[in-house]
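Below you'll find the structure, written out as structure tokens, and then a few comments.
For this view, one protein chain was removed and the others were kept in their places.
This part shows subunit A:
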Amino acid sequence: MTLKKTILASVIGAAFAGATLMPLAASAETLRIGYSADFETLDLHEQLSGGVLRFSHMTFDPLVRWTKDFEFEPRLATEWEQTDDTHTRFTLREGVTFHSGNEFTAKDVVWTIERLKESPDYRAIFEPIESVEAVDDYTVEITTAEPYPLLLNLATYIFPMDSEFYTGETEDGNAKDEIVKAGNTFASRNASGTGPFKVTNRRQGVRVDMERFEDYWDTESPGNVSEIVLTPIAENASRVAALLSGSVDFIDAVPPNDLDRVRDAQGANLVEVPGTRIIGFQLNEETVEAFQDERVRQAVDLAINQEGIADRLMRGFATPAAQFSPEGYAGHNPELTPRYDLERAQALMAEAGFEEGFSVDMIAPNNRYVNDAQIAQAVANMLSRINITVNLRTMPLAQYWPEYDERASDIAMIGWHSDTEDTANFFQYLTFCIDEESGAGQYNYGSYCNEEIDALVTEADSEVDLERRAEMLQQAEAMLYEDAGFVMLHWQNLAYGAADGIDIEPVVNAIDFPYLGDLVIER
């Protein structure tokens, strides 16, 4: 009997204690997220994708990160200094611990950069870094082969990993640090970073649970999210419905058709951010001889009403573009604006001897970019006004890339986001003369080639005077505009939806990696 009473008393006592503790627990906030896609893996270096980078910013911290205005904000690196043309020293933050309890030091940075150089997805981007060395526990020195102006851009990709945690062998004898795509590796299932959240439970494609790391170094961060439940909801309509019905607090990628619905909804808010992904078309000069003529390319560009597409088709959810670089990028040239002029386009076609026009094939994906198939259809209609008859085929992404790689169609749609958040990257992949050896022009569908532009961009890429470099890149944009080497449409905007009281605006940015560690919830 006494035993029973004791149990009873302790149960009541526990319940009472629980009840009194409640007000304290109430300041802890749970954020329920509905993202359009799950991150593919927990291994930061297995795949360079938006999803994995979003995860990186939740569970890890980069050396530096982008602010909303494309400035660098110190994170795990507190200071940096270029000692000569090819050497840069980073001073690291002290007193930072990993989720595993290990202390963060220079050796972790060295280990991480060396692993990045082994990663198939990052190898090409980290090519300019020749070596990295720990000078002392809180200083690293990075050596580049050539003078390289974008080292800080690369540093936004360096999320130091817990070298001790990832060293050794698993029970089945595999190295813990191995990078295997689609492999069931240790690093793809376990993570130890320095970031604000640690993963407590994950069912891939279904749900991820995270909780705030109690020893997080950034005690000045106003963020008060203590728990995150992330559910991937791929279907646009369902994701919006989940927000509007209050089942989730925060969603990404609100589709253009639902912008007004979310904006006007009670209890939910819409936050729009101009994006950095350029959407455009490439004209195949190999299959259509006419596209080798600068006048025909210009006519195509002039015939397309970028502002009309951004206004009507995208419902204002895009910024009309006449160059690769969005505002904030070094190469953004404010003088270049869309130049829709149908009469001039027709005149140019006549001048080039194509008054009668011709007919071409066009391919576009139908599930990759916002409204991609409809945009392609609109462009096809616009081209018919300069007598170019377009035979459009749209297809899902999985089939689109093999088709794109074949370069058999005459016009192809592409969207591109610069991995380095820098202008040169657009040129190097999309318009450089194709060189299979160096990999230049890997996505130059149309085999467009202008050696002057290439030379200018290449020169800019080893120019360490950033102002001078920006001028060169802006000039390159102007030359490409003149030559109509790439048909620009718009930069796709980003739209997030958040429930009332979730102040998402300060933590979202143009690169689409919300800094959720700093998110403040006031309900």
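The rule is simple: a residue touches a chain if its C-beta (ideal position, glycine included) is under 8 Å from a C-beta of that chain, and two chains touch if they have at least 3 such contacts; residues count from 1.
The rule we apply is simple: contacts and distances are computed from a predicted model.
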item: Absent chain [UniProt protein name; select from "Na+/H+ antiporter subunit C", "FtsW/RodA/SpoVE family cell cycle protein", "2-oxoglutarate ferredoxin oxidoreductase subunit alpha" or "ABC transporter permease"]; value: "ABC transporter permease"
item: Candidates A:168, A:246, A:316 or A:501 - the one touching the absent chain; value: A:246
item: Hidden partner chain, touching residue among A:28, A:182, A:408 or A:455; value: A:182
item: Residue among A:40, A:141, A:211 or A:518 that touches the chain left out of view; value: A:40
item: Touching residues on subunit A - with respect to the absent chain; value: 34, 40-41, 47-49, 120-125, 181-185, 188, 203-207, 229, 231-235, 237-238, 241-242, 244-248, 367, 396-402, 416-417, 419, 425, 429, 436, 439, 442-443
